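Taken from a larger complex, these chains appear in their original positions, while the remainder are omitted.
Just so it is clear, A, B and C label the chains in written order, and each chain counts residues from 1 on its own.
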Amino acid sequence: MCQTLFEAKAAKKLTFADIGKKINKDEVWVAAVFYGQAKPDESDLKELSIVLDIRENYLINDFGTKTYFPDRGGLFQMPPTDPVIYRFYEILQVYGYPLKAVIHEKFGDGIMSAIDFTAKVDKIKKEDHEKVKITFEGKFLPYRKW
Amino acid sequence: MCQTLFEAKAAKKLTFADIGKKINKDEVWVAAVFYGQAKPDESDLKELSIVLDIRENYLINDFGTKTYFPDRGGLFQMPPTDPVIYRFYEILQVYGYPLKAVIHEKFGDGIMSAIDFTAKVDKIKKEDHEKVKITFEGKFLPYRKW
Amino acid sequence: MCQTLFEAKAAKKLTFADIGKKINKDEVWVAAVFYGQAKPDESDLKELSIVLDIRENYLINDFGTKTYFPDRGGLFQMPPTDPVIYRFYEILQVYGYPLKAVIHEKFGDGIMSAIDFTAKVDKIKKEDHEKVKITFEGKFLPYRKW
């Protein structure tokens, strides 16, 4: 099924940003749908079917049913071999404890949710180079005591 | 040595943010120094020695020499078991390919540097909860052909 | 530090249930504190210091500071070798997908939180044997779209 989405996107020469603008979603979330990592609802699928020119029913039967739920993760073996993805892994190895410590000092005993969560990619232009800016926002969830 | 830093910090009841403000560095980078993941230079160490009340020479001999270089990574086994750190790992598993795809579409064939790189943690206050905001910025490095 | 807690408990011949009753917490959460998997606050520590006859300051300096946070997980290698703990692992292997499917059908696209979460152990007496009853309750967190 994902295959169908990617082919339609390639045929139409659309980027994820193009699609996102049209269906009013962020490009990262749109890409997550394409990679089978996010669940669109029926209205998202209707908009996608128009943008990508795929029969609406076809999309809804595959993605929109009450019993379809993405099997998240599992796209690649850890540690990642691709250098783009590996750099995130390296950031985790190097800055994992510093980030944990700062989160704790700022928020207390809890975590940043990866479910009630958003991720964005921005381009920052500098004089002679560009910077990739990644922004993660997740609800802080404090540990419950009982 | 890191032990000494942590103990001085605990004795003075300082957060990484407190220290960062005093030595004019971001709290995440300061925490990275404490965890042995970043290399401060001599002037950083002088400021640290004042803030933490540790003999300057002591710090410089351990951290400031021309032949000391941090052995980065290796603080924990992957996948991480601590839930705070694991959530970053999960984000990588779920959103790794979507992020790679969007970076490529925005920048071309290359990577976000994890070396010419900064990481920040911010707190966003919402009405009935708080959000953790993580911002990564890294130079875009295009693949060389030869 | 945990060592101190366990020794005091052994000396006083208290079970986790005994301690839990006295400090008004569930026995599983109390055990989690002893194993360094949960963070008690100052009032918990004051009560613990009385029950276990440990100097209050001693406990608070180790567990009650603003910069102490448990490093959760990591007590054993996975898969677990101990048969008691392994059975939970096996339940996960065998019933993991069935549980995921039923959670999704009942709640939609999201997860059961392991943070806003409680765990209990009860004994059910049958005529010629006993049953272990484990109850997990966790907030349902729906996936955010963005």
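Just so it is clear, a residue touches a chain if its C-beta (ideal position, glycine included) is under 8 Å from a C-beta of that chain, and two chains touch if they have at least 3 such contacts.
All values reported here derive from a predicted model rather than from experimental measurement.
Peer 1: Count every copy of the one sequence in the whole complex, not only the 3 placed here.
Peer 2: 10
Criterion: only the chains that are shown with their structure count from here on.
Peer 1: What pair of chains is linked by the largest number of C-beta pairs in contact?
Peer 2: So the pair of chains linked by the most contacts is A-B.
Peer 1: Can you list every residue of chain B that touches 2 or more other chains, as numbers and ranges?
Peer 2: 15, 76, 80, 82-83
Peer 1: Residue numbers of chain C touching chain A in their complex, please.
Peer 2: 25-26, 28-29, 38-41, 44, 66-67, 69-70, 100-101, 104-105, 109-111, 113, 115-118, 141-146
Peer 1: Considering only the defined contacts, which chain A positions touch chain B in the complex?
Peer 2: Chain A residues touching chain B: 15-17, 27-29, 31-32, 34-35, 37, 72-76, 78-80, 82-85, 87-107, 110-114, 117, 119, 121, 123-124, 129-140.
Peer 1: Which residues of chain B touch chain C in their complex?
Peer 2: 9-10, 13, 15, 76-77, 80-83, 86
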